[in-house]
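A single protein chain has been removed from this complex, and every other one stays in its place.
Up next is subunit A:
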Amino acid sequence: MYEKDGEKYFVVDSHMHYWNAAPDNWVPGAEQYAKGWIECFHAYQGLGPAETHWPIEKFQKYSEEDLMRDVFADGYVDVAVFQPTYLKEWYREGFNTTERNAALGEKHPGKFIANTRWDPREGDEGLKALKANVERYGSKGVKLYTAEWRDGSRGWTLRDPEAYRYLEACQELGIVNIHVHKGPTIWPLDKDAFDVSDVDHAATDFPDLNFIVEHVGLPRIEDFCFMATQEPNVYAGLSVVIGGLMHARPKFFAKVMGELLFWVGEDKMTFGSDYGIWEPKWQVEGFVDWDYPSDEFSDYPRITTATKKKILGLNAARLYGIDVPAECRLEGGQGVPAQREAAQLVEP
């Protein structure tokens, strides 16, 4: 929990990691990719405040103690959601697997939610593994990478029949939150990995699932915004948005926030620190203090204390069924969601 000026903010970090990208985990022959990947992540950390930068050695493999201190003791986070990324072609034991995350989570009851993942190209075997992970770790969410290459296949889309089998399985298994990586990407060649139209289809056909578009489709937030206005079960995952822009590009951050508040609305935006790329402490503190920097932004929706409470934790708590202490709840309803009609009524 974070407290400022008498207000209490319940913080859910809905997108974070516990990875091992040190040389001891590199796949022989793929060292250049394993090294390039983590250096690329490390460059993202460079967009945060200088005093929060880590040396590459720590960044490759931070410890359990680092994580517990940075996220919970110093970072104000009440509950953190692990989002796995496998990349087993480059990292022997995977970059940040369900197993690795859950093993840490089991040592700290109540602190973590261990999401799992699936890939429709893994067919029946993948469905079995998904079921086993849900039974073992109680996962209620998954992280999906549609642009990931695999055995000559150049990615997949959520509208593929095979993907629908997995989405149906999610419903049967009790998974409710589908986090989809649509943003800065690794492997797309002729595919456009930021294309969010497949989320549109799946969200319409699976109204009981929530689709959280991580990184809000950057650099194509416009496509994401149009889609999100039409689908009540599509959410904006703010990972990269706060960490990558709030400090480094404050003016653009203000504009991106303004657009998201206008098109998507404060009830459908969720905070994610992207730890270990960025520590949550400065993100939470900065976001609670944040407001539009000037009158230039006067035609964007206002941001209130209630808005920040929702984005930092209450929205994700609702998605994951996390019990929020009474002192951190909002009184008097949830505010007004953005509506598509609003766009048509607003004067330029």
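Throughout what follows, contacts are C-beta pairs under 8 Å (C-beta built on N, C-alpha and C of every residue); 3 or more make two chains touch, one makes a residue touch a chain; residues count from 1.
Keep in mind that, in the parts below, contacts and distances are computed from a predicted model.
The complex includes a chain that is not drawn, and of the options "Branched-chain amino acid ABC transporter permease", "MIP18 family-like domain-containing protein", "LigA protein" or "ATP-binding cassette domain-containing protein" the UniProt name matching it is "MIP18 family-like domain-containing protein".
Contact with the chain that does not appear here is found for just one residue of A:Leu218, A:Ala236, A:Ile277 or A:Cys328, A:Leu218. For the chain missing from the display, the contacting residue among A:Ala102, A:Leu245 or A:Leu312 is A:Leu245, taking the whole complex into account. The missing chain lies against subunit A, touching residues 32-33, 36-37, 39-40, 43-44, 46-47, 149, 152, 154, 184-186, 188-193, 218-222, 225-226, 240, 244-245, 248-249, 252-253, 255-256, 258-259, 262-263, 343-348.
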